[in-house]
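First up is the structure itself, then whatever we jot down about it.
Just one protein chain is left out here, and the rest sit where they should.
Here is subunit A:
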Amino acid sequence: MTGPAPAAGGRTGGFRPVDGFRPSAVQAGRIAYRRRQTVRSVLLAALSTGVLGVLLVVAVTGAPGWERVRTSFFDLGVARESFPAILQGLWLNIRMLVVCAVAALALGLLIAVLRTLRGPVFFPVRAMATGYTYVFRGVPLIIVIYLFAFGVPGLRLRGTPSVLVLGGAAMVITYGAYLAEVFRAGIESVHPSQLAAARSLGLTYRQTMRHVVLPQAVRRVAPPLLNDTVALQKDVGLVSLAGPVDAVRAAQIATAEHFNYTPYIVAAVLFVLLAAPLIAVTDAVTLRAARRQDAGA
């Protein structure tokens, strides 16, 4: 923890003398050499990217079936016509994503905390939480969605929520099991000496969890948590299996209308665009976490 800070090697460019300091001839030579190396590697990267791109285009457009694929998958007219319906469907995906992500994170955190409780009183709670994570990490999401969307209404209970809500619940319960394990890993990564320090100050178990363990745990597992949220972003499309018209379902309908697969491409592009900011945030958070680890925090 208190070892010498890692040398700031590798960070070379952008040398600015603060106090009128002039680098020696040796240092000036090193800076010039590194700059030349940087230019060289950028040129190399550009060249190899270009070559690969050309090869890919040639391979795809030169394929014997390319003409047929182009008209049935990349029809601009169909894309334009199907776009509004798919976009409207996507709005449903977005709302589901937000609600399900928040609910699954809350459920995961709750389950993870329940699994840490010690003492015989909590045995049943602990056992149930453990059983839950075992079962729902094992069952495929599709099956859970079918069971919830078609099984629960079959009970004919009064006040059964809509298929949409049931599909969402299936998603939350499945993802909650994964997220619980991520949270648990985070909680277990907090060193016992932190607990000892907190308890020695007179903090109760709950206060220790709330103020000392969980904040550190969540920070540490933020990257995998966000990663699972990206996965959830894709999987909310599976709710279409139960009937609601989301982006995937809208694309399916448009495909049937036009006898053309372009709507699926439209939906795919929209999903990528939706995921891009989330993925960027995930990468940034991961990078920051890695840097902090380097700094010995």
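Methods note: a contact is a pair of C-beta atoms (placed from the backbone, for glycine too) under 8 Å apart; a residue touches a chain by one contact, two chains touch by 3 or more; residues count from 1.
Just so we're on the same page, contacts and distances are computed from a predicted model.
Enquirer: Choose one: "Sulfur carrier protein", "cysteine desulfurase", "ABC transporter domain-containing protein" or "Tungstate transport system ATP-binding protein". The correct choice is the protein name in UniProt for the chain not shown.
Expert: So the chain that does not appear here would be "ABC transporter domain-containing protein", according to UniProt.
Enquirer: Thinking of the whole complex, not just what is shown, which of A:Gly154, A:Gly202 or A:Pro277 touches the missing chain?
Expert: Of these options, the touching residue for the absent chain is A:Gly202.
Enquirer: Could you list which residues of subunit A touch the chain missing from the display?
Expert: Given the touch definition above, subunit A has residues 1-2, 193-194, 196-204, 207, 211-212, 215-216, 219, 295-297 touching the missing chain.
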